[in-house]
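Only a single protein chain was left out; the remaining protein chains are all shown in position.
On to chain A.
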């Protein structure tokens, strides 16, 4: 099979260059010689690329056979693809993690306070911290939620926070995912795979376990069940087997030991939710839903939705069922609101943010607008209402004419834009073919909140497989790595 005998026997890190970016494994973190990253680096350095390539091949075969796949549909067939998995872990030292964990709790707490506020008293708007229009005219602001208080006042039960690391090694929040964040199943499956494929790498290291996620998820979902229910029936509501994240839905339902239901399995009678079982209709109390707001209930939202449950919103508003996450959380993870999260933290908690945002200029503010207009060639300017990169300009890649045209748009409607410097994501050594090369990574930790918050000591590290690429999304060829959070 292998033709390049020479490179098979080359030690892994020979010729490795991180190209001036912050490297997650080889940069000096200011730690001592015996820290985990050093140990891991030394152990890896003792392996050859041939050994690693062989192990990678068997890992991918196993993922494929296990059906840990997402499905790509074409006109006639469906193809099951695995998320490319890299065997070189990304390491986070214990002091780094302690800080991340603190920052994540703080941020999620502020976001929950914000949602509770804007759907009830709207003090943050009255106090002039956030412009009213940004919230009340936001397409993700859900009128049906006004005046309704969900159990325990928690809106974002499951939060996935996208974090990047800049050249100086600082962790910065790029995005909050407060609707139905996915990816946590890969965190746990990647660890299982690493224990099987790289037992010699992880041996004796004090890596924090990630296997407790399912138990904690179940616990917080029980905590937020409607009051007076002693043994709540929890279910996970999935769009079904054709959803690209179906594997994760199965995984989480199994880890929690709860039924995985689809909309057609549920029925609302007298504002109460039931599931159809062989023993007839059985009551349901907490729904971890992996369906977007718009598809949840054809009576309340999109009437054509076949995925949802007619009457679910009525049951929710009557307090007979808890939805996690709550309806209407999208307004909190919106790009426009994102820029205000540091101010939110100061406003609600009276604390300085532990985790900073990526430097963001809110063009609605005159100074920020002036700065953006003057520096557009070095900035990324994004419209706040759009997602998926539509309507944005990447200054350094645009022509002078494009920049001028964009300046006009900015002056016409400054409130619709934010600007950020072009990101320089950190890199991590990654097996590419038979060589180890630097590839950009991000980090998505998961925070669970019932009556209080818990952060999974681990995270999804997504890696951009293409050289130089900053796109880590699985739909665009991104892969993942196991993230080793050191417990000591």
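Here is the rule we use: contacts are C-beta pairs under 8 Å (C-beta built on N, C-alpha and C of every residue); 3 or more make two chains touch, one makes a residue touch a chain; residues count from 1.
Throughout what follows, contacts and distances are computed from a predicted model.
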Per UniProt record, name of the chain withheld from view ["Electron transfer flavoprotein subunit beta", "Alpha-E domain-containing protein", "DNA polymerase-3 subunit epsilon" or "Acyl carrier protein"]: "Alpha-E domain-containing protein"
Sole residue of A:282, A:378 or A:452 that reaches the chain not shown, by the stated touch rule: A:282
Absent-chain contact - pick from A:262, A:293, A:334 or A:442: A:262
Residues from chain A at the interface with the omitted partner, ascending: 65-67, 240-241, 246, 250, 253-254, 259-262, 264-265, 275-279, 282
